[in-house]
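Quick one: the structure is below, questions incoming.
With one protein chain withheld, the remaining protein chains of the complex are depicted in position.
Each chain gets a letter, A and B, in the order it is written, and its residues are counted from 1.
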Amino acid sequence: MSKIETTLTDMGITLPDAPAPAANYVPFVVTGNQVWVSGQISQGPDGLMIGKLGDDIDVNTGAAAAQACAISLLAQLKNACDGDLDRLVRVIKLVGMVNCTPDFTDQPKVINGASDFLVAALGDKGRHARSAVGVASLPMGVMVEIEAVFEIA
Amino acid sequence: MSKIETTLTDMGITLPDAPAPAANYVPFVVTGNQVWVSGQISQGPDGLMIGKLGDDIDVNTGAAAAQACAISLLAQLKNACDGDLDRLVRVIKLVGMVNCTPDFTDQPKVINGASDFLVAALGDKGRHARSAVGVASLPMGVMVEIEAVFEIA
Partner (left out) sequence: MSKIETTLTDMGITLPDAPAPAANYVPFVVTGNQVWVSGQISQGPDGLMIGKLGDDIDVNTGAAAAQACAISLLAQLKNACDGDLDRLVRVIKLVGMVNCTPDFTDQPKVINGASDFLVAALGDKGRHARSAVGVASLPMGVMVEIEAVFEIA
């Protein structure tokens, strides 16, 4: 097992099967030493994590949804690395999109659910550039969608 | 004529002149073997394709707008390749932004208009990573805007 997956296990997290795309595209593209991963929507063992921040969802629940997106990103990355997550050089960039009302302004606290998790799981390799924005709506009504670019060896 | 344009012709599609940017920027930048194309807004032979999904526009009309964006992306890519689309290695990534109401959740079906077209036109080279999101509004009130990154030889 890769060192990264050992750390994940110590954190009590097992990577799920990488979610299948919702439409006619692929979950990731490897180009040179970059892996571009499709936007991962918030879902967990109990299914889609649906709702709108600033309306029926609080920040902590949103942050948990963001962590779920990050776990899916790592599951996709593992496939991109032919199963060996230790090929990861670093996380380059996340774009975190929060399904929220027009007056919601805590997007950073929500996306921290993904950022904090990646740094906890990956150490310095997990430190990434990031944007966090609020969007009008997301596929299937999910709370959060996050896309990422990784550098691999 | 490139093989890709022959396929487009067989599909009944002629690439238009690449749309000019709406402001002080360039339609694409080539860096290494990547082509980064500016967001293309939905427009066709009859002008801008305007409206809001979940309000006055249905999913099929939105998907046609997304296809129009993809056609513009290929027109820009052709210029980036000095006229030879067969230099395309693959589509790396699309970000599809749908102008929609806060309760609209079918962004994937809308952006499929672009994804399905690219796979039909380009085959395996057209399979891409993707994010689809709903945004509050878009330039000039268009239905869809899509940006892309391509790998070329």
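Everything below uses one rule, namely that contacts are C-beta pairs under 8 Å (C-beta built on N, C-alpha and C of every residue); 3 or more make two chains touch, one makes a residue touch a chain.
The structure presented is a predicted model; accordingly, all values stated were derived computationally and were not measured.
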Return the single residue from A:24, A:76 or A:112 that touches the missing chain.
A:112
For subunit B, enumerate the residues touching the unshown chain of the complex.
21-29, 31-32, 36-39, 52, 95, 97, 101-102, 135-141, 145, 147
Which parts of subunit A are in contact with the chain that was left out?
32-34, 54, 90-95, 100-109, 111-112, 115-116, 119, 127-136, 149, 151
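In the analysis below, only the chains that are shown with their structure count from here on.
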Just curious, how far off is subunit B from subunit A if you go by their C-alpha centres, in Å?
25
